[in-house]
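Heads up, one of the protein chains got dropped from this complex, but the rest are sitting where they should.
Labels run A, B and C following the written order; every chain starts at residue 1.
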Amino acid sequence: MKIQESDAKSLLLARGLPVPAWTVARTPAAARQAAEAILAGGEDKVVIKALVLVGGRGKAGGVKLAGSADEAEQVADAILGMNIKGITVQKVLVAAAADIIKEFYLAAVLDRKSQRIILMGSAEGGIDIEEVAATRPEAIIREAAHPHLGLLPWQARRLVFGMGLGAHLKDAVKIATGLVETMLVNDADLVEINPLAIIREAGPDGSPVERLVCLDAKVTLDDSALGRHPDLAAMRDLDEEDPTDRIAREQGISFIKLDGNIGCMVNGAGLAMTTMDLVKQAGGAPANFLDIGGGARSDKVAAAMALILSDPKVEAILVNIFGGIARGDEVARGLVRARKEQARSVPMVVRIVGTNADVAAQILEAEKVATAASLDEAVSMAVAAARASAGGAA
Amino acid sequence: MKIQESDAKSLLLARGLPVPAWTVARTPAAARQAAEAILAGGEDKVVIKALVLVGGRGKAGGVKLAGSADEAEQVADAILGMNIKGITVQKVLVAAAADIIKEFYLAAVLDRKSQRIILMGSAEGGIDIEEVAATRPEAIIREAAHPHLGLLPWQARRLVFGMGLGAHLKDAVKIATGLVETMLVNDADLVEINPLAIIREAGPDGSPVERLVCLDAKVTLDDSALGRHPDLAAMRDLDEEDPTDRIAREQGISFIKLDGNIGCMVNGAGLAMTTMDLVKQAGGAPANFLDIGGGARSDKVAAAMALILSDPKVEAILVNIFGGIARGDEVARGLVRARKEQARSVPMVVRIVGTNADVAAQILEAEKVATAASLDEAVSMAVAAARASAGGAA
Amino acid sequence: MSILVGRETRLVVQGITGREGEFHSRAMQAYGTNIVAGVTPGKGGSMALDGSVPVYDTVAEAVAQAGANTSIIFVPAAGATDAVMEAALSGIATIFCIAEHIPALDMLKAVEVVRRAGATLVGPNCPGATTPGQAKVGIIPGSIHLPGRVGVVSRSGTLTYEAVQAMTDAGLGQSTCLGIGGDPIIGTTHLDALKLFAADPDTDAIVMIGEIGGTAEEEAAAWAAEHLAHLPKVAFIAGRTAPEGKRMGHAGAIISGGSGTAASKTAALEAAGFRVALSPTQLPKLLREAGYKG
Partner (left out) sequence: MSILVGRETRLVVQGITGREGEFHSRAMQAYGTNIVAGVTPGKGGSMALDGSVPVYDTVAEAVAQAGANTSIIFVPAAGATDAVMEAALSGIATIFCIAEHIPALDMLKAVEVVRRAGATLVGPNCPGATTPGQAKVGIIPGSIHLPGRVGVVSRSGTLTYEAVQAMTDAGLGQSTCLGIGGDPIIGTTHLDALKLFAADPDTDAIVMIGEIGGTAEEEAAAWAAEHLAHLPKVAFIAGRTAPEGKRMGHAGAIISGGSGTAASKTAALEAAGFRVALSPTQLPKLLREAGYKG
């Protein structure tokens, strides 16, 4: 689960890491008020950033500076409501604009290949790390945390020296160690600071001092561990969650909306992807990815059907079940019931094989549901049905 | 560092383990008051236990039951002031007397041989575990905690089943896990519950229920880790600490008082023990174990001298220094100064070899201090000096 | 015994008295798998599966008293990593973990313990393995298999069944069918599976099923190019139409930063001498084209 920059920064603060203060504003007026307070504190400028869970907000115009309260209000007004990669901006983060001397990149990631938590650092911060990784991999320093003891202090030091942050050894070690702790304590998949920056600010006596701070923060949480972190589960941003996403989540169904017109209901993630791929290959367009999961009781089947039909673009449904844990007859019964309760009617093609497929076939036949024996056949039938349905509607 | 049963129980409580309530009383009146409260709560009897840091208080009469407030006061009066193995009892623990169904033994110990934390359990509780270990080792179940992950739940289960506590699986697993956690969190060497007991008590509806509880607790802390646990360092029982023990501790000197009349000042624990052994073998009696430690600056030498002379039985002093990190000349200078400042004068024999031993010899010769070249010679001289001194005093 | 499971398998079922554990234990027993013990803490001393299998409190007892050498874990996610570590540190050589939704950082710790213990873990979030005609350990429907000499390895569950069914329908029997699971941190990777098949005298061809996310298929392909050049090899990758940045059901199935795409995996596999199918049903045909005569 992705969380907003503001929540990610809270998690870093909780580990004692240096994160400059921020305010979240949902209206231009609130942004103005936050900016006033910051400017009254002696800062020259504020930065206003769109809070959205997609990347590239900077390029999309979602990050702007303002030098006065008036300007802050105008900028916030422009950003709020903006559409960034399909997401409507509903809130902004307001903070003092930092006087940046140098930017770095630092992230803790769960690395599948090495089966370790890897800390990745680079002296080239504030940029696209994937581009650096692809073009100049030697610019990235990696340190694998001990699988049972976490990041050891000497590992943090080695990373910090490698990043050229030796002049800020103590603070940088604390941040590096804190990133891995943040990951471990919160069951995160990713904790990224980009940029980690040396900034210039006024010291206690007014003269400028340098300080290493986390200017941005991105945290992704392990969905499988949210059950033991109710405080983190509460960070789910409902502003960016579709009603269908919520229903799917609550029903334990994996559901991802796509652009096509053939709704898919499949058991198993791999088979669900395969079904989508085959629909596309056969000239159709899948409307969704949907894995009803292991058990696939009839109530779950009904919920999946409702999810699919909630998309008005859906013109045909393809059900593909390979019974294993899921019993084919139970799925068939669920389909029949869901069919009777559904709001609108679209053609449906069902293919059920494996455990109790024979009983399933009898049930479906009795209800005159179109069935197919093979996956390829089911796909062709669904694509044809969608075409016919679209033609009929036109 | 040993801590009292009451403090040990606090550490267990902090891990959420079941420990029946207790009160510490320093006067018979306070014990009476505590007993009154317990008896008013519906209990039949209270137990009053001497709080001392030596074993065998039960056999010494330091643990007694009382059935009334009057009796509690009398019992407390008898126990307070009692001498148990050289310690005067200054406080007692008062608690409800448990209705014990069965006793067990459970302890987490730092095992040197396996270099692991070992959890030792036995269905024979409330008894001398060392006797069980010696006579019927098969009655003790052992489980080694993972060196990096601690005691894993399945290990706790295996131990609990082995101890015959399967009927109390969940509680017993929690206690076993909690013991190792107590050890890890507090840097303890030993966390012992003897007895761990199934007791009968009144349930919510008044009918009797069985519960697994920690009836006694013994915790020894790692002296080397006290620096990072100020809260635990504060548990040091000053009631049982000699003024000389305190001075030695504050000076970083290892000092243990013995019964003899030859004071020993040595650098290095092994050499200090060896010096004691040789004194005894030569017919003398060492008055103390004293290791002045690595550096052995002159102020430390003076403090060590004061510690030795604070024992009125000391009739001769044997100084044995093998210079390595410790420089012989610095020790010699310290001795000369301490000699001039000391309260009373006893014969002293000095043997300094190793680093700067030649300079040390010159300094001592100039001050007419008796010196010896070999350890054996130094010991003979000291034993003779003590005899002469004792003869003179007689 | 082909790989991992076979006639030598002496299975202990951890969580045998649970609903899922009991259901699948019956199916495994019906297939012919030698289930020698069950473990449910607190039910030690009882019998499971109609009195045919003794239940113990601990895996150590199952090893000592029933000679178990393989374990399958039907314990739910919250206790599954502990069960994995119990098996590994109690002398079990091969461990299958079925549970899904295990926190990745828990599994990371457990995988390290398993490795240090010298054991093999398959899963979590996997359907297990079947050596057709000998033993099945897991939840793969027994009926889809045919004994033979093709090794099948897959990250998926039902997609594996689909591929195996296609093979069986075409008369291509399998040496062992192995589902390694779709989680980010798993005990046995595609590469590990290929190494096992490479060392197996009963395996003459390879079917590898992958999906988007990570680089496990690429790593396996690189190894296969060097060490399995002599074997007919086919593959299928699910998720050609998956959008970037979305988890497709499996915690590990996500394209991020442009890496882990079906296209990059397909390219790596083809470069390594695999024929890559566009549908699971094409696998038998491609395997024949690759020269497999079995």
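Keep in mind that, in the parts below, a contact is a pair of C-beta atoms (placed from the backbone, for glycine too) under 8 Å apart; a residue touches a chain by one contact, two chains touch by 3 or more.
What you see is a predicted model, and the numbers here were worked out from it, not measured in a lab.
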Subject >> Contact set of the excluded chain (shown chains only) >> reply: A, B
Subject >> From B:I117, B:L151, B:A303 or B:V350, residue that would touch the chain that is not displayed >> reply: B:I117
Subject >> Of B:P28, B:P153, B:G178 or B:G323, the residue in touch with the unshown chain >> reply: B:G323
**OP:** Just name the one of B:A123, B:L184, B:V359 or B:A384 that touches the chain not displayed here.
**Re:** B:L184
Original post:
Given the full complex, what residues of chain B touch the hidden partner chain?
Top reply: 54, 110, 112-113, 115-117, 130, 147-148, 183-184, 187, 189, 222-225, 228, 254, 256, 258, 266-274, 276-281, 286, 289, 291, 294, 322-325, 353-355, 374-376
Subject >> Footprint left on chain A by the chain that the document does not show >> reply: 146, 149, 152-155, 157-158, 161, 166, 169
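As a working rule, only the chains that are shown with their structure count from here on.
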Original post:
By number of C-beta pairs in contact, which chain pair leads?
Top reply: A-C
**OP:** Please work out the Cα centroid separation of chain A and chain C, and write it as a whole number of Å.
**Re:** 28
Subject >> Chain centre separation in whole Å, for chain B relative to chain A (CA means) >> reply: 56
Subject >> Sites on chain B at which at least two other chains make contact >> reply: 149
Original post:
Where does chain C touch two or more other chains at once, residue-wise?
Top reply: 109
